[in-house]
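The structure under discussion is supplied below as structure tokens; questions concerning it will follow.
Yeah, one chain of the complex is gone here, protein chain that is, but the others are all in their spots.
Right after this comes subunit A.
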Amino acid sequence: AVALCPVWTLLARRGGTLRELCGSLRGLAAGPETHFGFQTVTEAERREKIYQVFESVAKKYDVMNDSMTLGIHRIWKDIFVRKMNPSPGTLLLDVAGGTGDIAFRFLNYVHSVRERQLQRKLRQQQNLSWQEISETYQEDKLKSLGDSRVVVCDINKEMLKVGKQKAQHLGYSEGLSWVLGDAEELPFDDAKFDVYTIAFGIRNVTRIDLALREAYRVLKPGGRFLCLEFSHINNPLFSRLYDLYSFQVIPVLGEIIAGDWKSYQYLVESIRRFPPQDELKAMIEDVGFFKVDYQNLNGGIVAIHSGFKL
């Protein structure tokens, strides 16, 4: 026999508190209530569901990103790293960095900055003895990245696995490490990193405030917090078109390319659940960051939030 089961779901615009509508069987749910896309779930359930989403999409993650954003996500990530403007010697923690997109861009960036530094140095030192020149080359060969390092931390084993495979395939080995960890409880000591980034990851964290607090903790004084995430569009017409594309096209792409409708339905719903730009800015300030600001890209489809620990 086939049962008829109505599923009532709730959409709360602009974040804020959740109110449960009747029809949910979770009246006696244990633990605080939160959201998974448009559903109401307990925190424990949400963590489990999100883990499963990323376990399921890991192998097709990059292909899906390219299809959904028509490749534009690459430009967003390029702008993000350019904004970071890391200098050689920077120690970066990339949280929820799974498949390594930010980490690889960081390494490319510091490598090219380092190249330019070395070229400038060589041009200035034209009248050296052969001895001195060979010494310079030896020293610089060891520091083609200039001591820069990136630690990629992700809660999901599958995503890390894909990231490591990509690194091997693309030839990244130096200055890169992979750590399994939870953004809400990072396995690192205080004040260890120069920069903390989280790109398209903070939306999937269940307690954003805890993740922000951890970010503050592990950053050195003077360190920078950077967050790249889908955000809210103010323009009503643009917002309508974006909604249409998100809800009509993206789950279909998920079904066709990855054989997984539900994960991509979750994706577009979770974007709408996420706090808008100003609210996120306030949350970052609450944790103790200074000079917090945000930059909208593509009219608010994504936003880069930045803050400093002083």
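Assume a contact is a pair of C-beta atoms (placed from the backbone, for glycine too) under 8 Å apart; a residue touches a chain by one contact, two chains touch by 3 or more; residues count from 1.
Here is the rule we go by: contacts and distances are computed from a predicted model.
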Complex member absent from the view - protein name from UniProt, among "Electron transfer flavoprotein subunit beta", "Spermatogenesis associated 17", "4-hydroxy-3-methoxy-5-polyprenylbenzoate decarboxylase" or "Cysteine dioxygenase": "4-hydroxy-3-methoxy-5-polyprenylbenzoate decarboxylase"
Selected residue (touches chain absent from view) among A:L128, A:V252 or A:L310: A:V252
Of A:E185, A:D209, A:D278 or A:D293, the one touching the omitted chain in the full complex: A:D278
Positions on subunit A contacted by the hidden chain, ascending: 1-14, 16-17, 19, 21, 38, 234, 236, 239-240, 243, 247-249, 251-253, 255-257, 259, 261-262, 272, 276, 278-279
